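Shown next, in structure tokens, is the structure this report addresses.
Omission of a single protein chain aside, the complex is shown with its protein chains in their original locations.
And now, subunit A:
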Amino acid sequence: MAGKTLYDKLWDDHLVKQRDDGSALIYIDRQLLHEVTSPQAFEGLRLASRKPWRIDANIATPDHNVPTTDRERGVEGIVDPVSRIQVETLDKNCDEFGILEFKIKDQRQGIVHVIGPEQGATLPGMSIVCGDSHTSTHGAFGCLAHGIGTSEVEHVLATQCLVQQKMKNMLVRVNGKLGPGVTGKDVVLAIIGKIGTAGGTGYAIEFGGEAIQDLSMEARMTICNMAIEAGARVGMVGVDDTTINYVKDRPFSPTGDQWDAAVDYWRTLHSDDDAVFDKVVELDGSAINPQVSWGTSPEMVAGVDGNVPDPEKEADPIKREGIVRALKYMGLQPNMPITDIKLDRVFIGSCTNSRIEDLREAAAVVKGRKVSPTLKQAMVVPGSGLVKAQAEQEGLDKIFIEAGLEWRDPGCSMCLAMNADKLGQGEHCASTSNRNFEGRQGFGGRTHLVSPAMAAAAAVTGHFIDVRELMH
């Protein structure tokens, strides 16, 4: 019999019931809650007079709507009354049901996908869900983690289970060593460029190979975070020393004998050598250049040394039409060099790239330099209050501020512009976030997805530039 993949193992360990019709009940160890996708779920519980099945499996924080300035005022500082009601509703629901919440003034508040790992609320081998598609982030710890809709948030609150169909297995193997200045973000953008935004639909993707094994947890989280942009709800990396060292001594991590038992189990959380995948995709890590998205879908991406594509050269009529539409929306000309794209704003943050390592990489590039006077704004939004404190302890805030970047308070911010941070119509933004969809960062806004180092390089030059040219 063939060995098991990591996904097979996680599935088997969480299987409560296999039904005859092909569906299965899967047990959920952890649910993360935020203000946007939970209010209707709590309301559903109340309407049906149901109680949460296991209150201590849940952890909540407001992140999508929170302002990134003036945070001393707490909820009162949220200017938009509709946003404020949503955050207040989360507070009220968590208080009523007794769910642990890091409220807006708590230093532990942050983006759900940053605080889970930071607190040790995300542990290897867990099944983790959240009403947010970027829940795939937690797969970096060898977790079975994926986004769900609000009806399923309610289902998990009420039953601690989800009804699922087993996905297929895909291995994305990134061989070789990454070059200097090439990050996890560049790797995942290159993967999406290769397999397309629907390439992973129906699959759980495991990322493996030498280039992935060499990466830090932060970089692995960036890669798993964007599995959904390739269509895969689940993105995973097998557990190794890097994983276990990251988890150790976190507030909710096990201790003593339980730690030892946990580590023994976690060491088994990788695909067996003879595991069979339904699909295998290989990339040469040493050939990946820093990436920049030029269009309105994350698969519309090119190396910084490349050009904007020419729709005339695309044979598939639907794809050609997609390129024409994207170039019109983005205000770009076919065949123009990526480095000729002029920028209006720079955003460093989001659940993809707002962890301490991301901020260190950006700070290293802007240190001793100044933000280009042609930019309207360059901002840094740390992923949590604790990331912010760590960065300030390392003096990164001073480096950013001296260079002319704004140093903000934690939240999702301009990744999806539900708070006051947004692009104006027609503005180009170098953004470390995950989606370049039309209007995502503001009505008529034009997003280019890049790594923190590339965003920092763009901030000091006013256009895209290969960050390696600025590295000493």
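Keep in mind that, in the parts below, contacts are C-beta pairs under 8 Å (C-beta built on N, C-alpha and C of every residue); 3 or more make two chains touch, one makes a residue touch a chain; residues count from 1.
Methods note: contacts and distances are computed from a predicted model.
Enquirer: Can you match the unshown chain of the complex to its UniProt protein name from these: "Proline/glycine betaine ABC transporter permease", "Deoxyribose-phosphate aldolase", "Cytochrome b561 bacterial/Ni-hydrogenase domain-containing protein" or "3-isopropylmalate dehydratase small subunit"?
Expert: "3-isopropylmalate dehydratase small subunit"
Enquirer: For a quick check of understanding: of A:Gly231, A:Gly385 or A:Pro410, which residue touches the chain that isn't displayed?
Expert: A:Gly231
Enquirer: Provide the residue numbers of subunit A that touch the chain removed from this figure.
Expert: 16-17, 19, 21-23, 25, 27, 29, 36-37, 39-40, 43, 48, 50, 53-54, 56, 59, 64-65, 80, 82-83, 85-86, 89, 100, 119, 121, 123, 125-126, 131-133, 135, 146-152, 154-155, 158-161, 163, 165, 197-198, 201-202, 228, 231, 233, 252, 254, 258-259, 261-262, 265, 297, 318, 321-322, 325, 416-418, 435, 437-440, 443-444
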